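Note that this is a trimmed complex: some chains were dropped, and none of the rest were shifted.
The letters A, B and C name the chains in turn, as written, and every chain counts its residues from 1.
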Amino acid sequence: MNDKGTEMLCHMLGEERAREVREAWTKLSPDFASLVTNFLAGEIWARPNLDLRTRSLVTIAALAALGRPNGLRLNIEMALNNGATREEIGETLLQMAPYAGFPACWEGLLIADEVFKSRGGGPKA
Amino acid sequence: MNDKGTEMLCHMLGEERAREVREAWTKLSPDFASLVTNFLAGEIWARPNLDLRTRSLVTIAALAALGRPNGLRLNIEMALNNGATREEIGETLLQMAPYAGFPACWEGLLIADEVFKSRGGGPKA
Amino acid sequence: MNDKGTEMLCHMLGEERAREVREAWTKLSPDFASLVTNFLAGEIWARPNLDLRTRSLVTIAALAALGRPNGLRLNIEMALNNGATREEIGETLLQMAPYAGFPACWEGLLIADEVFKSRGGGPKA
């Protein structure tokens, strides 16, 4: 077991949500779960040169542009734990309107809205 | 004429390069040149909620993921003027390897390398 | 407020549906709502050189190719108000089969079918 990857996931998702997500991945495909944990969380997200908040925002930009709903939802959750505000996440998605098209931005905002609502609290950009 | 857009382009590209780029767009399509200057530079890039350096990095992420070589090249140039380091630009592209695929990362690194070389100076991530 | 954008949306969606859509965008993100209304509807859709029916069809083609379900649904609604027939919308989607792949065409036809059914009436291509 790669402790660095598990720790990173807990850090970015909280212990309970990290366990939930990893269990879902493991049911789906144990090999996928271990590649995500060991390589993606343990090696890529642990890299230097970019703080976690910026790393989250660039990932959100790419996933909104590519149209990957599940990965985008999870990365919006992680971004909030990594110190990005709702305004910054909303603004990253707005920046996608002229670069990936307004419809890609719209799809991203709908997913961000779901995540924000599930967490309750104040308004967003 | 939208002064805000022209000013923003000069700020992000330097006066000489901004003039060069705008002239190329104007020759290509005067309407495209004015939409880019007035809307994209003057309205979108002038928005609050995200500093210019982060805005550059999220844009680079999206363009590497989507595979748009000309837009990516220009945004890497602007990112350097917006305060992003070569390390941060390289790291943003590396983050694309697991999110948009290693080949998308590779294409992006080749373009970043061209820009960095044309500016001379030290190594990158 | 940009009257041209609001008028254009009303023209292309009918007053009631335009209000509904704008309210949903405003709840999601007031800034997105105003960019869509002022720039996308008020500036881009108001441009010359292409009639609204053709503009709708080229937009439908792009959104089917890119796989943007919400934007595609709305643009199919607008296309009908812009004078495109069900046959022309269906044919535009069929043209995507060899250019963006049969599965992209299929996803588009499913969305067109939903819109057509919600409006009742006759058959389509």
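Convention: a residue touches a chain if its C-beta (ideal position, glycine included) is under 8 Å from a C-beta of that chain, and two chains touch if they have at least 3 such contacts.
Here the structure is a predicted model, which means the values were calculated and not measured.
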Full count of same-sequence chains in the assembly - 3 placed in this view: 6
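In this text, only the chains that are shown with their structure count from here on.
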Centre-of-Cα separation between subunit C and subunit B, whole angstrom: 30
Rounded Å distance between subunit A and subunit B, as computed from the means of their C-alpha atoms: 24
Per-residue overlap in subunit B, given as positions that touch at least 2 other chains: 39, 47
Complex interface listing, subunit A residues touching subunit C: 67, 90, 94, 97, 101-107, 109-110, 113, 124-125
For the subunit B and subunit C complex, residues of the former touching the latter: 31, 35, 39, 43, 47
Residues of subunit B defined as touching subunit A within the complex: 39-40, 44, 47-50, 54-55, 57-66, 71, 87-88, 90-92, 94-100, 125
